[in-house]
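A quick write-up on the structure given underneath.
One protein chain omitted, others in place.
Think of it as A, B and C in the order they're written, each chain with its own count starting at 1.
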Amino acid sequence: MKKLNVGMIGYGFMGRTHSNAYRQVNAFFDLKYQPVLKAACGRNSAAVKAFADQWGYTSCVADWRELVNSPDIDIVDICVPNNLHAEIAIAAAKAGKMILCEKPLAMNVAEGRRMVAAVEKAGVPNLVSFNYRRVPAVALAKRLIDEGKLGRIFHYRANFLQDWTISPDVPQGGAGTWRLDAAAAGSGVTGDLLAHCIDTAQWQNGAITGVNAMTETFVKERLHAVSGKKQPVGIDDACTFFCRFANGSLGNFESTRYACGHKALYTFEINGEHGSIRWDLHDLHRLEWFSHCDPGRERGWRSLHVTDHGGDHPYMEHWWVPGLQIGYAESFVHQVADFLTAVAAKKPCSPTFRDALQTQKVCEAVLASAAKGQWVEIAAE
Amino acid sequence: MKKLNVGMIGYGFMGRTHSNAYRQVNAFFDLKYQPVLKAACGRNSAAVKAFADQWGYTSCVADWRELVNSPDIDIVDICVPNNLHAEIAIAAAKAGKMILCEKPLAMNVAEGRRMVAAVEKAGVPNLVSFNYRRVPAVALAKRLIDEGKLGRIFHYRANFLQDWTISPDVPQGGAGTWRLDAAAAGSGVTGDLLAHCIDTAQWQNGAITGVNAMTETFVKERLHAVSGKKQPVGIDDACTFFCRFANGSLGNFESTRYACGHKALYTFEINGEHGSIRWDLHDLHRLEWFSHCDPGRERGWRSLHVTDHGGDHPYMEHWWVPGLQIGYAESFVHQVADFLTAVAAKKPCSPTFRDALQTQKVCEAVLASAAKGQWVEIAAE
Amino acid sequence: MKKLNVGMIGYGFMGRTHSNAYRQVNAFFDLKYQPVLKAACGRNSAAVKAFADQWGYTSCVADWRELVNSPDIDIVDICVPNNLHAEIAIAAAKAGKMILCEKPLAMNVAEGRRMVAAVEKAGVPNLVSFNYRRVPAVALAKRLIDEGKLGRIFHYRANFLQDWTISPDVPQGGAGTWRLDAAAAGSGVTGDLLAHCIDTAQWQNGAITGVNAMTETFVKERLHAVSGKKQPVGIDDACTFFCRFANGSLGNFESTRYACGHKALYTFEINGEHGSIRWDLHDLHRLEWFSHCDPGRERGWRSLHVTDHGGDHPYMEHWWVPGLQIGYAESFVHQVADFLTAVAAKKPCSPTFRDALQTQKVCEAVLASAAKGQWVEIAAE
Partner (left out) sequence: MKKLNVGMIGYGFMGRTHSNAYRQVNAFFDLKYQPVLKAACGRNSAAVKAFADQWGYTSCVADWRELVNSPDIDIVDICVPNNLHAEIAIAAAKAGKMILCEKPLAMNVAEGRRMVAAVEKAGVPNLVSFNYRRVPAVALAKRLIDEGKLGRIFHYRANFLQDWTISPDVPQGGAGTWRLDAAAAGSGVTGDLLAHCIDTAQWQNGAITGVNAMTETFVKERLHAVSGKKQPVGIDDACTFFCRFANGSLGNFESTRYACGHKALYTFEINGEHGSIRWDLHDLHRLEWFSHCDPGRERGWRSLHVTDHGGDHPYMEHWWVPGLQIGYAESFVHQVADFLTAVAAKKPCSPTFRDALQTQKVCEAVLASAAKGQWVEIAAE
């Protein structure tokens, strides 16, 4: 088993989920590679040190450029705020590193295009961490669709509902709340949450060709955690859009951080000619499945407890025994397993930077549509 | 359409559900008979008058003997406390009336045997109102079992959980609370609630051959609503028993009125070789169905919304359109419809008094087992 | 109790639900009035006769004008296709009748305005049958909102999902399928289904001030049941819109008849500052309620089984005992009870024709927005 040294840039929530995945993957998946937690990188040296100690990184680096250019590093993992993705990724590509980048790909499509060009020119393995694709229930949904079990698709509906910013006392900016700061995040729920929904949707249901959106910022000013001053809020607190897919189906998407009672309620529902599928992140180990092919009397929504073995349920035979659920973090383990498998096979691992660019285009179109109050078409690349 | 005059004895909760059923049945079912609300009977003449006016009974009678022997009456409907069932039913049988009697059949097996003898000797149509058999979802469960969809049955589990007597301030005896008075009710949850579970279970799964039970009375004394005095509580507040069925399966039954948060949670679950079924009264329009015959990957509990037409879902084509649910009261409408259909066909309508006697035998065995703390066998009649 | 003679125009699905309500209402509600099923009216005399016999109407009338002008009739109940509402209602108003009209009010706003003018000029009691307001769980939601339990509202989301027209073999026009015929129905899901959602939404959350919509017709041609010919489909099979409410909240509405697995899944969810509410028609006796005021550790969505008495749960003390659910049909009984109570009190009963006109305006704006592909504002009347 060949070792691959990981350089982790960022040590927040995503830094933790990725580190956990690297540590767990070889105990559950038979792979040709073994990731090694080599270096952690961040500007706050005390915080980086604590993070490195906790997760077992053997060194700390203050400057990401040093890490990116270090010959010791095989994989650069980018877990910093969105405004830093492009510069780091392009440098890492130039340095010939494999790259795993948190979502969304970039601040905008222009940045995203440069990143795609860089990794494709360098020919380095690259992946954007839309981890929900690799929740077993979501992967099972994809299989059912691909096998034609739903027939022609009529509707795709997705929501991502949270409630953590209802209080006007939540600040913007800084370590824990950079997602509320337009300068660091680029956008609000559109890039942070709808990007996940759009990635899954296009993966399952093909390209979105046009969108019509509405956004709202409910709390207009928040204290900035760094400046200590009240500043206008530049992000979208809520975003709703409907759209058309290339396959003729209709989409309806909504995200907000003002849905009291929902912490992370990512849901999707797909209605096809022969069946329908529903999923939600609050019970991520279940898939709801309705098949019109069942005998009339016995037709009903099935709640699949996606924990079976023998290949029935994606990824699950690597874990425990049927009936015992996994959680959120395992989706990142699957991501690393798939990425390393693809590296071994010298194949791309989706979603690549190029795949993520298509999501970025939809996000940008959504924001443009909301700003203009009208439909925006999305051209095929 | 021939008219059949109904004489209703009792005007409480069950008097209302039965009256409603007689009023509604011809609008939804095509029958040869039309029940007519002819006479209401009870000891409190003001209360009977108010009841008769509300439901459209054309006369009131104070003495049930008068009603039972009136040539104007075709159907005697017995909705009085349990200690009055036997005497009235036997008199009605002698008078040649059709009889619809509330459950449980009697205070004990000896009484029940006399009642069965009386109706069988007189040759009159007779039915005991175990109405839950005629909830569409429950009837659908029966069909699935009868068709062998579950294969060999291993387990039958039923609960009937309520919470209305947790407070020691609830009185016993009198109009609204005679069910807590052993003199009127015979027993507590065993006769009132478990009788329903046992009726459904034996109908679905065959005879119970032996039981082992435990009962408890949590509140030892209650004010008697009639005497105004604290009196010992003679009923079982809670009863649990396990049992064996003639088909080799195991049963587990429990009922209580001390299950905080459950108003009327009658549930059953049946586990067979090829599938399983669950139902609960709090969502009575749904049936949960698991079929091991589904492809492995798609196996899951289905929630059947039992509202379809075209014969798929029992009784439902008589009501509204698919997707729109009926409630509790409709089970009594189905009961009257089935009873009148059987009368027209000169066939018995189950559960007859004889069928209900089998339930009475199990109830009596349960109480005897709890008293003795050991197994009690139940002989086939 | 004063009798009020009902003249029923139409004998389809809604004719049945209304007839049932008139028959049941006095057994459950103490009212000053007793509706009497006096005359049924329709063009197919055999069908009208069968309907009248089944429900107990004492006469049949072929021409609605005769019924509307009959001195025997007190209440005109309009249960015919939408294209006939205006003419009949205006004539009934002129004849001084009380009017109960099925939804949607009219084919369009212009018609609706004439109907409002007619009933207001005549000063007759009038109601449009948006019956879902009177499902107990929905009425409870309204109370919670009105008492400020949710605080400031951020989001209102409603869906009405069906699946009965997925097959291209379903015809349009004629008795059972006039809802697919634009000439009879005016629109598709917008007027038939979203009208319900919009009525409830504006009742609960105030006026909608602007909409942005998308519609689709998935099956472009269907056989016409009357002409026997393939004809273009003129209705909207699916409609999605987002909107803004006068109170600053955002709305997201969707309806379709192509959502496999959903028969009549009307759902709404309201997210406020302090709590959230969810409801769905497939389990209409439940209300989901989240209160942020609960202690942190115990916060969770509560499933209220809306069957309690003592005034806790609207309408329910009129029915059975706590824990036992009612169904769809009872919402019409409540509607008649409220209507007759309002008549006795000489007060309007909402939704009046004027209230329903506001819903009609939103429907019309939705269809206009979808046609133009842009926002349409809705002026206050």
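Operating definition for what follows: a contact is a pair of C-beta atoms (placed from the backbone, for glycine too) under 8 Å apart; a residue touches a chain by one contact, two chains touch by 3 or more.
Note that the structure is a prediction, hence the values are computed from the model and not measured.
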Partners of the unshown chain among those that are drawn: A, B, C
Sole residue of A:K3, A:K32, A:K220 or A:K263 that reaches the chain not shown, by the stated touch rule: A:K263
Sole residue of C:R43, C:K220 or C:R302 that reaches the chain not shown, by the stated touch rule: C:R302
Touch residues of chain B, complete complex, unshown partner: 150, 154-155, 157, 161, 163, 166, 212, 214, 216, 218, 238, 240-242, 244, 250, 252, 254, 256, 258-262, 271-276, 290, 292, 299, 301, 373-375
Those residues of chain A which, in the complete complex, touch the missing chain: 13, 16-17, 19-20, 23-24, 26-27, 54-56, 162, 164, 262-265, 281-286, 305, 307, 319-330
Chain C, residues in touch with the chain not shown (by the definition above): 140, 287, 289, 291, 294, 296-305, 308, 310, 312-313
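As a convention for this text, only the chains that are shown with their structure count from here on.
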Same or different contact residues where chain B meets its copy chain A, judged by the half mark: same
Chain closest to the assembly centre - both centres taken as Cα means: C
Inter-chain centre distance, chain B versus chain C - centres from mean C-alpha coordinates, in Å: 36
CA centroid of chain A to CA centroid of chain C, Å: 41
Numbers and ranges of chain A residues touching at least 2 other chains: 299, 301
